[in-house]
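With one protein chain held back, the other chains of the complex are shown just where they sit.
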Amino acid sequence: MFDNLPLWPARASAGAGNVDALYIFLLLLSGFMCLAIFTMIVVFALRYRRQPGRVAEQIEGSTALEITWSVVPLGIFMVIFVWGAFIFFQERTPPRDASEIYIVAKQWMWKLEHVEGQREINELHVPVGRDVKLIMTSQDVIHSFYVPAFRIKQDVLPGRYTTAWFRATKPGVYHLFCAEYCGSQHSGMIGQVVVMEPAQYEAWLSGGSSSGSLASNGESIFQQLGCVTCHRSESQGRGPNLVGIFGKPVQLEDGRMVIADENYIRESILSPSAKVVKGFKPIMPVFQGLVSEEQLTGLVAYVKSLSAPSAAGSKTQESKVQ
Amino acid sequence: MSDSTATSGHGPELLHHFSTAEQQRDAASLGMWLFLGTEIMFFGGMFCAYLIYRLWYFNEFAAGSRSLDIWLGTINTIVLICSSLTVALGVRAAQMGKRKLLVTLLVLTIIFGVAFLGIKGVEWYAKYKEHHIPGASFDASDLIRDYPQIHIDPAHEQIYFSLYFAMTGLHALHMIIGVGMFTYLLYHSMKGRYGPEYYTPIEIGGLYWHFVDVVWIYLFPLLYLIDRKPLG
Amino acid sequence: MSEHVLSTKLYYGIWIALMVLTVVTARIAFIDLGPFNTVVALVIATCKALLVVLFFMHVKYASEKLVKMVIVASIFWLLLLLLLSLADYGTRYARHG
Partner (left out) sequence: MATAVITPERENYLNQEYGIKSWLLTVDHKRIALLYLVSITFFFFIGGFFALLIRLELLTPAGDLVQADTYNKLFTMHGQVMVFFFLIPSIPAVLGNFLVPLMIGAKDLAFPRINLLSWYLYITAGVLMLHCICTGGVDTGWTFYTPFSTAFSNTKVVEAGVAIFIAGFSSILTGLNFVVTIHRMRAPGMTWSRLPLFIWAHYATSVIQLLGTPVLAITLLLVVFERVFHLGIFDPTRGGDPLLFQHLFWFYSHPAVYIMILPAMAVESEVVACFTRKRIFGYNFVAMSSIAIAVFGFLVWAHHMFVAGISLYSALIFSALSYLVAVPSAIKVFNWTATMYKGSITFTTPMLYAFGFIGLFTMGGLTGLFLAALGIDVHVTDTYFIIAHFHYIMVGGAVMGYLGGLHFWWPKISGRMYPEWLGKFAALIVFLGFNLTFFPQFILGYMGMPRRYWQYPPEFQVLNVLSTAGSTILAVGYVLPMIYFLWSMRYGKPAPDNPWNAAGLEWKTSSPPPTFNFDQPPVVNFEAYDYEHIPEVEEVPVV
C-alpha cells in the first residue's frame, strides 16, 4: 500500500518486506527518540531561559539515571541487533535447491549466465517465485551487485566467488546497480532485472539463442584443456575423481579438511598446489592466467553437475569416460 | 631554545615551560614510550598481513624461510643484543657521569648498528642474486627445485618475500634512524653535555634502540624460523 | 623514573641470558616438535623481549604505572587488530561445512 510513496523502492522480493519492517521499526524508534530529545531541549530552553533573579540550580548527576539510560538503550540495541542479524542470516543462506546464475563483473558491465546456457549482458531475466542463487566473481576490480527492489547487495570480488540469493515476488523491471566504486564508468555499470511470470519466462528462455547448457559448455572446456586425461571417473586417474565431490568434505594432503565448494574448485583449477587432495601428487599445472572467468564458470558448473544425480551433464560424462 | 627564560632554579637544559627538571625528563620519557606504542601499531599492520598470509600460504612461507641464511640471521640477532647491552651500559655510564665510558659505549653501539645493517645488506644482496626480490624479475623456480617436498606457488612465494622485505626494510630504516640518532648523541657526549644531572636524551634514545631490538627479536623467529625441521 | 642505577652485573647477566636464548631458539627450530615449533619460538622471543623491556628499558624499576599502562595498551590494541581480523579469516569459508 505504500508502494507509491517515494520513501522506498518497489518491494519485489521475498526478503524485501522483512528489511522494510525493521526499517520502519527503526524509523519509528528514531522518530520517537528525536521527538523526545528535541522536545526536552525546546522545553528546557524556553522554561529555563535566563531570567533576572533566577539562578541555575546545580545538579551533580544521578547514577540511577545514567545506568537507566545506558542499560535501556543497550537492551533496545540488542533487540535491533538480533532482528537485523536474523534478516541477514536469511539473506545469506540460499535455499539448497535454488537455481543458479553465474555472474562475471568487469569494468563496466555485468555478464550473466543461466545454467540453461542463456547469456545476458546488463540484464537479468528471472521468473516470479523461483529461488535464484547468484554466484559472482569479478575479472578486474571490486564491484557490487545491488538490486534495491530486492534489498540485496553483495560485493563482487576478483579472485573468488561470492554469493547472494533472492526470490522475486512481483513482475516488473528493476534497477541493477554497481554499488562499489569501480572506476570511470562506475555509474554506467547499471542494468535491469526483469522479473517475469513463469510462463513468459519459459517463453523467453526458449526464445533466446543458447549454445548449450553451462555445464555442457564447461564439459567441452574440460575436454579441450585436457583435464579429462587425469580426472577420470574411475579412481585410478592421476587426479581425483570429480564425480560427486561437490559439496562434500575433502581430506587434504596436509591433514586439513575442506568442503569442495565453488571457491575450492576455483582455487584448485587456478592454483592446484594450494590444497592437494590426500593421496595425490601436486602435479597438476597451474591454470592461473590461462582460463578466462567465463571458462572457469563453465568448469565450475560442470564439476557441480557431476554431483547432481539427475543432471544431464553427469550422464554424458559417465557415458563418455567409460 | 632561544626563548628559554632563565628563572630561578632553571638549569641550562631546562626548557622554559617546565617547572622542574624532573617534570621535563618524565615528559620526554613518556613521550618516547607513547611513540613506541605508536610504533607497535605501525609494525602491527604488517604483522597482521603476515599472520593472515602465513596461515593461508604456510608452504610458501616455510620455503621462503628456509631460503634465508639462518647463520647471518642469528649473528645479526646477537649483534643487536650486544648493541642493546652497550646502550644499557651507556645510559648507566651517563647516570654515573662517566663520560669517557659513555663515549666508548656509544661508539660501540654505532659500530654494532652499522654491522647489523651491513650483514642485512649482504643478505639482501644474496636475495637479489637469487631473484627473490618481488617485482618483475621475481623467480621462485630455484625454491621449487630445492624443496620438491613442498608445494610452492610462485605468486604466494612472492607474498612471503614482499612481507620479508617490507618488514626487514622498515626495521632497517629504524636502525638507520637509530644510528643517526646515536651519532648525534655521541657528538654531544664528546662535548660533555650529558651527566648525572641531565641524561634524558641518552635515556630516551636508548628506549628507542631497545625497541628496535625487540622488534627484531620477533622478526627473527617469524621470518627465519618458520619451518626448519628436517623435510620428510 | 629511572633514578635507579642498576649494577653492571645484572646487565651482563641479562645479556648472557639473551645470547643463550638466541642460540637455543635457532637450534630448536631444527628439531621437529610438530605445531609446537612456532609456539616455542614465540615463547622464547617473548622471554627475550620481556628481558629487554623489563631490565634494559628499566620498566621493572619505573616508579609509576603509566609506562606499564602504555605498553599494555599498545599490546592490547595490537591483539585487537590481530584477533578481530582473525574473526573474519578464521571463519570465512567455514559455514559451508
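For the reader, a short list of remarks on this structure follows.
Each chain carries a letter (A, B and C) given by its place in the written order, and its residues are counted from 1.
We take it that a residue touches a chain if its C-beta (ideal position, glycine included) is under 8 Å from a C-beta of that chain, and two chains touch if they have at least 3 such contacts.
All of these numbers come straight from a predicted model, not from anything done at the bench.
Interchain touches from the omitted chain, evaluated on the whole complex, reach A, B, C. Residue-wise, the contact with the chain that is not shown comes from B:31, picked out of B:31, B:121, B:148 or B:192. From the options A:85, A:203 or A:257, the residue with contact to the chain not on display is A:85. The chain omitted from view is touched by exactly one of B:153, B:203 or B:227, namely B:153.
Looking at chain B, the residues touching the absent chain are 1, 3, 15-19, 23, 26-27, 30-31, 34-35, 37-39, 41-46, 48-49, 52-53, 56-57, 134-136, 153, 155-156, 158-159, 162-163, 166, 170. As for the chain not pictured, it touches chain A at residues 6-9, 18-19, 22-23, 26, 29-30, 33-34, 37-38, 40-41, 44-45, 48-52, 54-62, 65-66, 69-70, 73-74, 77-78, 80-81, 83-89, 91-92, 107, 140-142, 144, 146, 148-149, 151-155, 157-160, 162, 175, 177-188, 190, 271, 288-289. By the touch rule set out above, chain C reaches the unshown chain at residues 66, 73-74, 77, 80-81, 84-85, 87-95.
Just so we're on the same page, only the chains that are shown with their structure count from here on.
The geometric centre of chain B is 15 Å away from that of chain C, both derived from CA atoms.
One finds 42 Å separating the Cα centroids of chain A and chain C. Across the complex, chain B meets chain C through its residues 25-26, 29-30, 33-34, 36-37, 40-41, 44-45, 47-48, 51-52, 55, 70, 73-74, 77-78, 81-82, 84-85, 87-89, 91-92, 95-96, 203, 206-207, 210-211, 213-214, 217-218, 220-221, 224-230. The part of chain B that touches chain A in the complex is made up of residues 57, 59, 151-153, 155-156. In the complex of the two chains, the chain A residues touching chain B come out as 271, 273-274, 276, 282, 286, 288.
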